[in-house]
Structures are given as C-alpha cells and as structure tokens.
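Shown below is the structure under consideration.
The complex appears here without one of its protein chains, the remainder shown in place.
Moving on, here comes subunit A:
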Amino acid sequence: MAYSEELREQARQIMARYPEGRQRSALLPMLHLVQSHDGYVTPEGIALCAEMIGITKAQVAAVSTFYTMYKREPTGDFLVSVCTNTMCDVMGGQRVYDTLKEYLGVDHDETTADGKITLEHAECLAACDYAPVMTVNYEFYDRVTPDSALGTVEALQKGERPAPTRGARLCTLKEMSRQLAGWSEDRAEALADNSLGDATLAGARMAADNGVTAPQIDPATPLVKKENS
C-alpha cells in the first residue's frame, strides 16, 4: 500500500502533539491512523510508523500485537463487539454472541465473506449498568437480546445504519480509526448524538424528582483559613 503525502503529513501532526524528542508517544495514534487507511495493521503500516518515528519494524510490531484494537487481518466496515465478561455473560451476553456467530457464520475476530461485518467477543466495555451490551464500531447498543442484536446486524447487512442507544450515528470502522488517531469529530450532529440513558440518570433523576439536593455551597468560601479570623 502506498501512503499519500497527506497521510504522512497527518502522521507528522500526531508526532507534534508530544514533546520534542518524545515522538515515540505518537505510536499508538499512528497505528490507529494506518488502520484508518488500510482497515488493519499491515506490514506497510508498520514500516511507515517505524520509518517516521525512527524505530525498528520489530519494535512497532511488538506494540501493535499487544493491543486488541489493532487488527491483524482485514476488517469489515462494521466491527460488532459483544461483551461476554461475567456480568454481561450472566445477563445473556453469551447467548447474544452465540446467536450472531451462528447467523453470520464467523467466529471471534473473523469477517464475513462480503467484507461487511467483523465479529468479536469483548471484555468489559464499561457499561455494566446496561448489561448485556454490544457495540458497533464502539458505539453502544444497550441491553441487547439475541433478537435485537440480530435485527441490528441484519440492518447493517442491508446497508442501513441503525442508531445506537448511546453514542454517535455510525460511521465506518476506518472513519472511526481516524478519530482514534486523535482527530475531532467533523460531523456536528454526531457530536450531539445521545449519551444518556435511564441507568446513567437513575440516581440524579430520583434525587431531582424527590427534591433531594447536596448541601448548598457558598462559592465565596475561602480556600485557605486565615489565622485568628
């Protein structure tokens, strides 16, 4: 794969985020960047990172193979991740995963023949209050059932982009990798997409509904107590 001057310039911009002489800090975002171009971490992507940062390809590969979000095989447009850690598993996540696995005919870290969907089982996705959860390109689909998950995947196959419960409207995995490399969301409406749910607000809403508040503050309270005052 040949990389454009534009992509190289983006890599230089990433390196500029870190102090002079500390450009190796750019490696993780740069791996996301090459993944946004190739769909996975290719030997060429590894070579580019090595060349630009000034380390060996072996050093880059040692890093890229350590992290689960760097994929070693071509991925689909949509990465479907089902949490099967203890809480989600107990609440039905394993059944969701098994259902999708059977329907799609692929197992963990595999991509459908049409190149559309990559399936994986994930460890805890930090949304246990919505267990069991599934993500598509890391946007949350909360409290999924085998049926609802199947419906989402079928919609993806038809070219639709079903809205996540929490998170932004879907983009492709390559587009998401660009954000992971550190670029801001350029879709204003995606930034505003929903981030709330009943579980997130459970305590705050209950307090508000019942008129319960934290003790009032006096913003003028001094931070340092003056002696003898």
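Keep in mind that, in the parts below, a residue touches a chain if its C-beta (ideal position, glycine included) is under 8 Å from a C-beta of that chain, and two chains touch if they have at least 3 such contacts; residues count from 1.
The criterion applied here is as follows: contacts and distances are computed from a predicted model.
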Next item on the list: From the list "NADH-quinone oxidoreductase subunit F", "Protein translocase subunit SecY", "Transketolase" or "Sarcosine oxidase subunit alpha", give the UniProt name belonging to the chain omitted from this structure.
Entry: "NADH-quinone oxidoreductase subunit F"
Item checked: Among A:39, A:76 or A:167, the residue in touch with the chain that has been omitted -> A:167
Notebook entry, point to check: Which subunit A residues would touch the chain omitted from the figure, given the whole complex?
Noted result: 17-19, 22, 24-29, 31-32, 53, 62-63, 66-70, 81, 84-87, 89-91, 122-131, 135, 137-140, 166-168, 176, 179-182, 184-185, 190-191, 193, 195-196, 198-208, 210, 212-215, 217-219, 221-224
